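Right, subunit A next:
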Amino acid sequence: MRWENYTSPSEKFRNERVFDGCGITGFINIDGTLTKGDKIIEMLEILHDRENGLGAGFAAYGIYPQYKDFYALHFLFDNDQIRLNTEDFLSSKGVVVFSEPIPTKQPSNVDKPPIVWRMFYEPKEMKSLSQDEQMVQLVMEVNEKIEGAFIMSSGKNMGVFKGNGWSHEIAEYYKIKDYEAYMWLGHSRFPTNTPGWWGGAHPFNLLGTSVVHNGEITSYGTNMRYLESFGYKCTLFTDTEVIAYLFDLLVRRHKLPIPIVSLALAPPLFSEIESMDKKYQLALKNIRATYRSAMLNGPFSIVVGQNGHIPTLIGLTDRKKLRPLIAAISEDENTIYLSSEEASFKRLMLDSSKSFKFKEIWHPRSGTAVVARLGEGLIRNGLELPFENLQLSVMGV
Partner candidate 1 sequence: MIKTTMILSKENKKTVEIDVAPNGKPLKYQDLNDKIHEIIQNGYERLILNNVCGQRFIAASLQGDFEIIINGIPGNDLGVFMDGPKIIVNGNCEDQMGNTMNDGFIIVDGDGGDVIGLSARGGKIYVKKDVGYRVGIHIKEYEHQYPIIIIGGTAGDFLGEYMAGGLIITLGLKFLPDGTIIENSHSICGGELGTGIHRGKIILRTEENLESKLGVGAKLFKLMEETKKEIEPYIKEFCEIFNIPFDLIGKKPLQVVKPISKRPFGGNYCGQYI
Partner candidate 2 sequence: MSLSHIFPTYFKIEIDRDLCKKCKRCTNHCSYGALSFNGERIVAEDDKCVACQRCVTMCPGKAIRVVRNESYLPPHGNYTRRIRNIIWAQSGNGGVLLSATGNDRPIRSIFDDLLLDACQVTNPAIDPLRETIETKVFFGRRPNKLDFSMDEGDPSKVSLKTEFYPHFEIDMPIMVGHMSLGSISYNACMAIYQASKELNILAGSGEGGLHPDFYEYGPNIISEVASGRFGVDINYLHNVAGLEIKIGQGAKPGHGGHLPGEKVNTLISQTRMIPKGSDALSPYPHHDIYSIEDLAQLIAALKEATRYKVPVGVKIAAVHNSAPIAVGIVRGGADFLTLDGFRGGTGAAPRIIRDHAGIPIELAIASVDQRLRDEGLRDEITLVAGGSIRYSADLIKAIALGADVGMCCLPVLIAMGCRMCQQCFRGLCSWGIATQNEYLVKRLDIDVARNRIINLFHSWNEELKEVLGAMGIDSVESLRSNRDRLRYIGPNPRIAEILGVKHAGE
């Protein structure tokens, strides 16, 4: 592990974008059963050829049932004084209900380890802003303005654990095995050029949305400038950040259904659209026209976890399928898995202690979302045409 650059990249590499190739994985239990962290660790560690020890992380949903009504803030601090200052700042804008260190297995030989901390928080009631909007602003403010502080995650009843090291190191450091969650995301990283920093590892999170990402977004500048006009501040020097914010914008603020979000982020080609029925053409062309700046270009595969209205696991690749993504459903149809490689699933089957069986393993179509919702199951398997199995009605048609 690299015991430096916790809350911002090193001075030398500020303003430089991080490009990486990575392993991504995740799963959701439809009935809400909690699963211990060793499963996601197994799924991720088997992808070790996709990482080089420069960053890894996990997102776990359902881990704080006792505080589920409060925003769970996961922090990295450079020192304890900054932690106190940050807590004071937050107390001035709301109530810190509970505050404690995140349990870690800290090696003894580290000079200046990070302070990893969690707070359960409730912002003050405001007439003009919803609590979610207030939290977004607070997260942006802390990450941008408080030097030495970084909020890793800010959703309710969930948390992100990440740092600069191999995935097995990060798992051990945060004692991931001890957490129980109904939905897990994992990420291991292979950055191309910079040593990276803790906050810059995946998953990227805003409120309940966490993103793990493999690839590079060539439309970064367009997406970033689009998000900035909605008040998001892209300060993390990575393209994954924009994906997290796009999901926040399109799902939470614009309230688009997930299948529509995937059509906005990875739309069909015009030549495909033009071969469809009038109604679909109208919808798809207007999606492209309206969200032209949200479209993600370049190679990517992503796994996204959300716990807004209904907790959801989403998998999506670019429309040219330049990055891998594979999906699986357990024999009892209760668990939906996503990963960069089938090895993640095979690894679980090899674990003789657990006797995992999969009902089906499949490769989703490019640019087509896999969507699994808590309590509902697999809503979209990622093999559908844009509006297949959807009843679309368009006003005036």
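Keep this in mind: a residue touches a chain if its C-beta (ideal position, glycine included) is under 8 Å from a C-beta of that chain, and two chains touch if they have at least 3 such contacts; residues count from 1.
As a selection rule, all candidates are chains of the complex that A comes from, given by their letters.
Small disclaimer: the values here were computed from a predicted structure and weren't measured.
Visitor: Touching subunit A in this complex is which of the candidates 1 or 2?
Guide: Contact with subunit A is made by candidate 2.
Visitor: Which of the residues in subunit A end up touching candidate 2 in this complex?
Guide: For this pair, the touching residues of subunit A are 15, 17, 19-21, 192, 215-216, 218-222, 224-226, 228-230, 253-257, 259-260, 269-271, 283, 285-293, 295-299, 319-320, 322, 373, 376, 379, 389-396.
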